[in-house]
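The complex is shown incomplete by one protein chain, all other protein chains being positioned as in the whole.
Our next item is subunit A:
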Amino acid sequence: MTSRYAHGVVDAVWKLESARIIAGLARMAGDVGLAEEFAQDALLAALEQWPGSGVPDNPGAWLMAIAKRRAIDHLRRDVRLDRRHEQLAHELTNREDPGDREIDTALDALDGEVGDDVLRLMFVSCHPVLATESRVAMTLRLVGGLRTDEIARAFLVPEATLAQRIVRAKRTLATRRIPFEVPDGPERAARLASVLEVVYLVFNEGYAATSGDDWTRPALCVEALRLGRSLAELMPDETEVHGLVALMELQQSRAAARTGPAGEPVPIQEQNRGRWDRLLIQRGFAALLRARAAGGPPGPYMLQAAIAACHAQARAAEQTDWSKIVALYEVLVRSLPTPVVRLNRAVAIAMAHGPPAGLVLVDELVAEPAMRRYHLTAAVRGDLLARLGRYGEARAEFERAASLTRNGPEHAILLRRAAECEETALPPSGAPAVTFAEVVAAFLAGPGLTAETVRSYGQTLTRLLRYVGGDAPLPAVTPARVAEAFADAWGTAAAATWNRHRAAVRSFTAWAGRPDRGLLTSDLAAGLRRRPEPRGRTRPVDPRRLAALLERGDLALRERVLWTVLHESAAPARWVLALDVENLDLDAMRGRVTTPRAGDGAAAGGVRWVTWRSGAARLLPGLIAGRRRGPLFLTDRRPGPARAAGRDLCPHTGRGRLSYERAEYLFKRATRELDPEGEGLTLRRLRGPGRADEPG
């Protein structure tokens, strides 16, 4: 046997056996780092001896026997040697090659409870005292049996850096005396989550690799699959373990189809489904069934696997069940509201309900700094804009996306798409206009609308759609047509009904007419007069319940102040949110707002005063916290540059003005239990009855 081949064999055996050997030794030695060193000694012995003597019949047991001998040598030197170890040590000779008896003992050690030991090894390698990158390195090294140089190459870091990372991780585990165990109780779930996270990180690192990369990178996918499959055998009752395995099997099934000849990524709708690996798809489905059988609520991995399964089930891209995918994303985004999940959700919604609906969500994401730097956000936005015929903006987005990606072929494709936009943009009547129905669907699918509102607005807009025709291009829907439709449908209805439908059209107009959407230029409600109706419709929230709500310990100061001001002043929320710090008169307990929106008749524009009482007066200085200018109520985060308008930006903190939608959402969330319908209460409910209503 040539030396190079023999080394290959030793390496192969090592990768197959090292997890069990290290795990078995770690139970004996109580220290993962030491266990790995003993195992490494055995590996060195194999590299010396096997090229000459050939691979022993039972190479795993051979390695274990040698490693155990090293372990016992070590324990013998240890001053705290106890009788049990002494006896064990006596049984061993100093022969280099292990005898039959030694092999038998080693075999027993490798059979018995070794599965549980491997599981412990995984949990310790992924222990939260270690940094994530160290967990990944330790798992691949100890459980996967990868060499330091292999891990370093796969993760594109210098070998010395990675070696150092592993040394430090072992030291941390030893000095912090991390027990070699799988914890019980509440800690178990968190620790399992860490293990799953590490496995999926390894998978994604491999998945992110392109065909030009070193072969070690794509091999990480296979490594992660093996880790996941072993974990599923060791923890058959854990839903999310099977969920993760299903997700990885299904994603890996597309490996051959997901990149083009130049290494450029191919979107799922354009992939050649004939190149999808049916075997892995079947394995993915099987794992998903096991996840369901394990019971429990579906976790993020299982949900993502279910989404992947929807794609796998569609024989052709057009057969994809996008509404089911949207439904799964709606559940997923609650437990995993990461930017990437939200972006993918937006893509799914665009597929299910048309590009405008997706664009609304993408626009929200763009407000977040991390998302702005993510090339896919720009690419998705560009794609949606192009589908809406807004080629100029689409081109800019594709160019921005190209500047953000590091993948060469992808860069080229994005620039090509930008160029296509430029060509298409020239003839003005290029793409088919957006239909009224599409825009309505987008509006109703947008954020900030409660289910109740969607139902209510839906009634109005469905009626309008029927009147003007859903396929009508949006420009054909004029204020005059809307007025006709209203006269036809609700001409004789009660004032409140008329006003409710009118409010829906106004809201739709405001949404579609926003400059960044640019879908509408005329006010569709222009021909609809508001009808006078009896006041005091809104029942205020029970004062005792409000008091209890404001007392809640976990309530943020901003919400406490806002709600108190709204309650005490009975002013419309839009005025209160428009308050600026420089316009507050704290001594007089009032603040001045200039309502910016052109509204209805007497209620339009002008200066307004919001007057509060002692409760808000006590809280306000804490919220102002020394600020001298800018919006009183601020968002939690700083907005992206494009979203920030001057007077809605705090000069002290750089944060934006809290929006009505967000404020309403927060109140609804906090009052869900108070609402018999479970929707939560609107901000309006904070105001007393019979007070001036907000226009519209």
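Structure notes:
The criterion applied here is as follows: contacts are C-beta pairs under 8 Å (C-beta built on N, C-alpha and C of every residue); 3 or more make two chains touch, one makes a residue touch a chain; residues count from 1.
One rule holds in what follows: contacts and distances are computed from a predicted model.
Of the candidates "RNA polymerase sigma factor", "YCII-related domain-containing protein", "FtsX-like permease family protein" or "Oligopeptide ABC transporter ATP-binding protein", the chain left out of this view carries the UniProt protein name "YCII-related domain-containing protein". Check A:48, A:149, A:187 or A:233 against the missing chain and you find that the one touching it is A:233.
Checked against the full complex, the candidates A:219, A:454, A:510 or A:526 give a single residue touching the omitted chain, namely A:219. The missing chain, though absent from the display, is touched by one residue of A:163, A:178, A:255 or A:454; that residue is A:255. The chain not shown here touches subunit A at positions 5, 8-9, 11-13, 15-16, 55, 57, 59, 115, 211, 215, 218-219, 222-223, 225-230, 233-234, 255-256, 259, 277, 279, 283.
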